[in-house]
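Heads up, one of the protein chains got dropped from this complex, but the rest are sitting where they should.
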Amino acid sequence: MNTFGQKFRVSIFGESHGQGIGVVMDGVPAGITLSVQDFTEDILRRKSGAKGTTPRIEDDKPEILSGIFGGKTTGAPLAILFRNHNTKSSDYEIFKEMPRPGHADFVAGVKWHNFNDPRGGGHFSGRLTLPLVAAGVVAKKITDEFVITAKLVELGGETDREKWPEMIDEAVREGDSWGGIVECSAECVAQGLGEPFFDSAESLLSHAVFSIPGVRGIEFGDGFAAARMKGSEHNDPLVSETGETGKNGAGGVNGGLTNGNPIVFRVAFKPTSSIRKAQQTYDFSTGSMGCIEIPGRHDVCFALRTPVVVEAVTAIVLADLSLRSSGDTVK
Amino acid sequence: MNTFGQKFRVSIFGESHGQGIGVVMDGVPAGITLSVQDFTEDILRRKSGAKGTTPRIEDDKPEILSGIFGGKTTGAPLAILFRNHNTKSSDYEIFKEMPRPGHADFVAGVKWHNFNDPRGGGHFSGRLTLPLVAAGVVAKKITDEFVITAKLVELGGETDREKWPEMIDEAVREGDSWGGIVECSAECVAQGLGEPFFDSAESLLSHAVFSIPGVRGIEFGDGFAAARMKGSEHNDPLVSETGETGKNGAGGVNGGLTNGNPIVFRVAFKPTSSIRKAQQTYDFSTGSMGCIEIPGRHDVCFALRTPVVVEAVTAIVLADLSLRSSGDTVK
Amino acid sequence: MNTFGQKFRVSIFGESHGQGIGVVMDGVPAGITLSVQDFTEDILRRKSGAKGTTPRIEDDKPEILSGIFGGKTTGAPLAILFRNHNTKSSDYEIFKEMPRPGHADFVAGVKWHNFNDPRGGGHFSGRLTLPLVAAGVVAKKITDEFVITAKLVELGGETDREKWPEMIDEAVREGDSWGGIVECSAECVAQGLGEPFFDSAESLLSHAVFSIPGVRGIEFGDGFAAARMKGSEHNDPLVSETGETGKNGAGGVNGGLTNGNPIVFRVAFKPTSSIRKAQQTYDFSTGSMGCIEIPGRHDVCFALRTPVVVEAVTAIVLADLSLRSSGDTVK
Partner (left out) sequence: MNTFGQKFRVSIFGESHGQGIGVVMDGVPAGITLSVQDFTEDILRRKSGAKGTTPRIEDDKPEILSGIFGGKTTGAPLAILFRNHNTKSSDYEIFKEMPRPGHADFVAGVKWHNFNDPRGGGHFSGRLTLPLVAAGVVAKKITDEFVITAKLVELGGETDREKWPEMIDEAVREGDSWGGIVECSAECVAQGLGEPFFDSAESLLSHAVFSIPGVRGIEFGDGFAAARMKGSEHNDPLVSETGETGKNGAGGVNGGLTNGNPIVFRVAFKPTSSIRKAQQTYDFSTGSMGCIEIPGRHDVCFALRTPVVVEAVTAIVLADLSLRSSGDTVK
C-alpha cells in the first residue's frame, strides 16, 4: 500500500492536481537537527526546468507539520506537506475514453471503477516522487555516515554525456522521448544490513525502486552479465580482513546482507510515456482504434530527474535496515 | 525477515544441515483440496539429480503438520515440514577461517557474531527454496485460473538449448559453473492487482525474486532495452476494450497494476559460487590470501533448478495480491 | 507505532501545540461519498465546551488534503489535516523539572532524551483523539450497516446521570477531576469477523481502545463478573439458527470471532490527571519533593468526551476486520 518500511516507516499521500502531496515518516530517531532548508538541495535536483524536463513549475516548498521541536526531531511522526499550485486539469478528461499508452489510465479505472482521480495521473503521477525525495533527505540524515550517490549513466542507450543535449533536442523536435539508466552507489555502508530470508538488502532496494514510476529493471553488481559468466569469472574473493572483495561483482551484497563494499546497482527507466507525437490507442467512445495527441507539459526524458529519487529510496531502505539491525545478537 | 505477504503470508524456517526445513502459510482460504501428492510434481522439478545439478539427494517428502482436515484446507495455518537426512557437515568447518567467495560466510559471521549455523550455508542455503516451492504449490491453487510458467532461457549466455549439455560437461571437467537467465510468464491474471504506491506488482515480484539465493537482476517486459528506446517505440497502445496491448512491452503491468496482458519478466542468476576449481580468498588464520578448493556436492548450474522456484514466488505474490484486491471499491 | 490496521490503515501525526494534527487513511475503498460536512457531528460530540470539559476551543475544521475526487473516495490515501490555532505554550515549561503526576512528561523525556515536544503533552495529548474521530467517521461509512453506539454510563462511580452535574460542580470547586466508564455496543455486525489466533476481535478492539489516552481497563460482555461465575451461569446457549444467544454474556464474540450478537464492552477511564489542586511531585531542580499546581485549561472529566472516540476506534477495527474477512473461504 502507501507505507514502506518497518522501523523507519514512510507513508505518502496526494495527487498530482489535488490540494497537495505529502509524506508522514514514523520511527525517526529523536534529536536529529532538521529544518526546511535541509530539503532544498535534493528538491532542486528533482525539480523540473532543465533541458529535457517538463515546464510545469511548482515551488515545491515543504511545510513541516509535525515532529519537530526546537529545530530537532522529537521521535513523533514527521509530517511534511507540499501544496499543489500550478495545476491545469482540463487537459485530462479525454483520457477516460482514450487511455494513454504506457499509463495507468485504463487499469486504474478497472481497479477503482473509475472513481480514481484521473487529473495528471492522480496518485500515479511522478509528482509523488517529491515526498519520496523529502523522506530521502531525512533518511540520509539517519544514515549520515553512508555516502549515497546516483547519476544518469545512459540516455537512449548513449553513455557519452556530450551527445545527450542534441539527442534531447531531436526528441523535442519530434515530440518524442527517451529512456535512460541510472546507476546508484552506496559507500561506507555498515556490514550485515539485510534481514533474510525475505528482506534481503536487494529485495528491499528493488521493492522500493520499482515503486518509482517508470522502472523496467534493476541489476546489482555484475547484474545480467553475471548470468553469462562462469563461476570462476564472477566469484569475487575476499582480499582483506575487513571484507573487501576484489572486484565487487556482487554489488555490495552477499546472501542478502551488505558486505561493506559499495552497494552498486543500475535501474532502467522507460522513456516518458506522454509524448506529443500522435499515437494509436483504443477509443472506448467509438469501439475502435483512434489517434491521440497528448498535450500537457511533459519531460522528454524524466530519467534525468530520477537520480535523486533513486538515492532517496536507497537511503530510505538503508535507514530502515540500519535501525532494524540492532538486536541481531545478544549483548 | 522470514515472513512474506500480507493476506497470504508465508514464513520459512530451517537450515541446510539441521533437523529440517519448513514453511507456515497463514491466510490460506478454507476449502482448498490439498494432499501430499499435490506437491510431488513441483518438488521433483526443483530436485537435484539431473545433469548439471548436485548429487546430494534428499527425499524431500512434505509432512503436513496442520491446516488440513478431511483433505481440505481449514483456514488455520498450514505448516509443512521437510526433514533433512542426507547431510555431510564435516566439509564446512574450514569456511570460518577461509570464507568462500560469493557466499555469505563472512558477512553472516559479522552480523550474528559467528553464532550462525555455518553447515551447508545454514539458513542461507539454496535448500530453503524447497519450502518456497511448497508454498508455491498452495499459492497456485489459490490462483488456479492464472497460468504461471518459468523456464531457463539462457545458460552461460547461450540461448540454444542444444548446446547446453556440452557446456555443462565442460564446466564439470573444469570444476567450474555457469549462470543463467530464467523467464517467467503469468497469463490469465486478473486486472488491477497491485497496491500502489509501494506495493506495485513489480515491487512485490522483485522483492520475492531477490529473496531467491543467487539473483543478480530482474527486468519486466522490454526491460533494460526499454531504457534505450524512444517513447514512440516503447509505448504500447491498447488495442481492445479488454485492455490488450499491441506488444506487451510493459510486461503486463502499468502504474504498478496488472493490466491483464501476460506478466513477463526475466531473472538473472549468477553462476554457482561453490566450484571445485581452486580459488583465492582471505585466510583469517594466516592474515594473508590463501587458496581454497570447495569439495562438497554442488550444482554446476543451479539456475537449472530455479524455474519452479521463480514460479513459486510469482504465485505467492499473485495469490497475496489477489486476496488483497477485494475491497478496492465500495459495493 | 503511529499506524493501526492492516487493510484499512490509519496513521496519525501531530502535536497539541504544533502546526496541526492529522490522519492518513490507506485502504479506503473507492466510491464512498464523503465531504467535510460528514465530520461535523462526531467532531462536535468530541469537542470541548460543555460542562466539565476544557475551555480551550479549537475550530477543529478538517481539511481533506487528498483521496477525494468528485465528492467520492478514490482508493488513494485519504489525508485530513486539522490546524492548531488556540495554543498557549508558555504554561508547560516547568514540567520538565517537575513532571506532572499521571502524565508522560518524565518517561517521554527518558525515552527521547528530552527531545520530545513537551507543549501541551505534545504527541501524547488527548487532542490526538481528534484525527481518530475523523478516521472513525470514514470507518463508519465503510461499515455503514453496523450500528456503533457508545455512552458514558458511570461518572465517578455514579450511574445516575441526574447526579452528575452537581458532582462536576463539586470537582470544579475543588480543582479536582473524575473518572468514568464508557459502554460501547456494536449491533448488526457481520458474523465471523476476527483473525485468530492473535487478531481476535477482542484483541484488536482492546489494542485500539488502550491507545486512547487515559484508559485503565476494558471488559467484554459479563467481563470481570464472568470470572466470579460458574460455567453453568456464564454459558450462553444459542437460541436460534442465526446464532442469537440467550443473554450475550460473551459480549458478541466467541473464540475471537464476532458471533452476530451485539459486541458489548466497557472501558474504564481514569480521572483527568491535570487538576488545579496542589499536588506533590519530584522536583528535579531541588532533588526533593515539591508542590505543583497545574494551571492551563483542563477537562474535569475528560471521559465525557470519549464516547465518540471509543466509537471511532471500534469502527476502525471493525472496518479493518470487515475488509480483511473476504477470502476466508475459497469461492
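Order of writing sets the labels: A, B and C. Residues in every chain begin at 1.
Methods note: contacts are C-beta pairs under 8 Å (C-beta built on N, C-alpha and C of every residue); 3 or more make two chains touch, one makes a residue touch a chain.
This structure is a prediction, so every number in the text was calculated from the model and none was measured.
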Residue among C:Gly27, C:Gly120 or C:Pro213 that touches the chain left out of view: C:Pro213
Of A:Val10, A:Ala30 or A:Cys184, the one touching the omitted chain in the full complex: A:Ala30
Hidden partner chain, touching residue among C:Gln19, C:Thr143 or C:Ser177: C:Ser177
Chain not shown: contacting residue from B:Arg45, B:Lys72, B:Lys277 or B:Arg297: B:Lys72
Hidden partner interface residues of subunit C, rising order: 1-4, 12, 99, 101-104, 106-108, 110-113, 115, 121, 123-124, 128, 154, 156-157, 171, 174, 176-181, 191-192, 195-200, 202-204, 206-211, 213, 215-224, 226-241, 243, 245-246, 250-251, 254-260, 268-275, 277, 279-282, 284, 287, 289, 303, 325, 328-329
Residue ranges of subunit A at the interface with the undisplayed chain: 6-7, 27, 29-32, 73, 75, 142, 196, 323-324, 326-330
Hidden partner chain, residues of subunit B it touches: 1-3, 9, 11-15, 18-22, 24, 26-27, 30-31, 63-70, 72-79, 81, 111-113, 115-119, 122-123
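Convention: only the chains that are shown with their structure count from here on.
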Length of the line joining the C-alpha centres of subunit A and subunit C, rounded to whole Å: 37
Of all residues in subunit B, the ones touching two or more other chains: 328-329
